[in-house]
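Removed from the display is one protein chain of the complex; every other protein chain stays in position.
The block that comes next holds subunit A.
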Amino acid sequence: MPDAGDFERDDNARATDSGWGDAFAALPQEAPEPGGWQRVQARLPVPAARTRTRWPLWLASAASLLLAVAIPLRMLPSAQPGVATAASVPRTSATPASIERPAAATRPATPAVAGDAQPELAATDAHPGRPTRMPSPPRPARASAPAADAARIVASGAAAHADLEPLYAQSAQLESLLALARDERVASGASAALSDALDTRVAAIDATLIQPGLSDAQRADLWSQRVDALQQLVGIETTNRLYAARGQRYDAALVSID
């Protein structure tokens, strides 16, 4: 294929000086139908790595809604007996040793009880009519999160919290709340994608937590990150429900915020 190297040469032998070239050049350029770029774009290969530049805004919006929605939900133990049972479990077990078992009721991949799926099954059975997107099988899979991801988490900086008990309790409470709040029937595509990303994040944290040799500061930081991720998850799920109850679309709300 010629690379246009000869196109601009002055070729005296050409007969285009006759004027035909000018006549052809004077013809107007034609315009294709609108939407051509969109059609081309649709046929371009999907980029390997999706941009995540918008996620912080989405997550921020979900986190801000958490305060308005998640906390009031937790305040309704009398209205929902099942909620009261599940949510009250962590409160009654404040020490780390006793927290691990109740927390495992919805979070079997928690480091101390990574292989224990029974409590979660019990919690699910307590609310058979309420679908949950947090079954026991996906949690063990978190233990196989890439080592690079785990290393990144460790390197993200150690928090100064020496006392992990509040974080244990908060994490367990959020897990309980998350198990109740999740309902795929009201999930939208965008919120499901966000939830999956946060699930992966929690899984990576769990995988890191079971690694030996972590310092107290690192463990505190990881637990803090875990609580943060769970808060965002609960925010998303409860907001999903809120919008569904109002007959609105979660996606539309996110877009309007964005």
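We take it that contacts are C-beta pairs under 8 Å (C-beta built on N, C-alpha and C of every residue); 3 or more make two chains touch, one makes a residue touch a chain; residues count from 1.
Throughout what follows, contacts and distances are computed from a predicted model.
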| item | value |
| --- | --- |
| From "FMN-binding protein", "Pyruvate dehydrogenase E1 component subunit beta", "Sigma-70 family RNA polymerase sigma factor" or "Zn-ribbon domain-containing OB-fold protein", the hidden chain's UniProt protein name | "Sigma-70 family RNA polymerase sigma factor" |
| For subunit A, residues in touch with the removed chain | 1-8, 10-11, 14-33, 36-37, 39-41, 43-44, 47 |
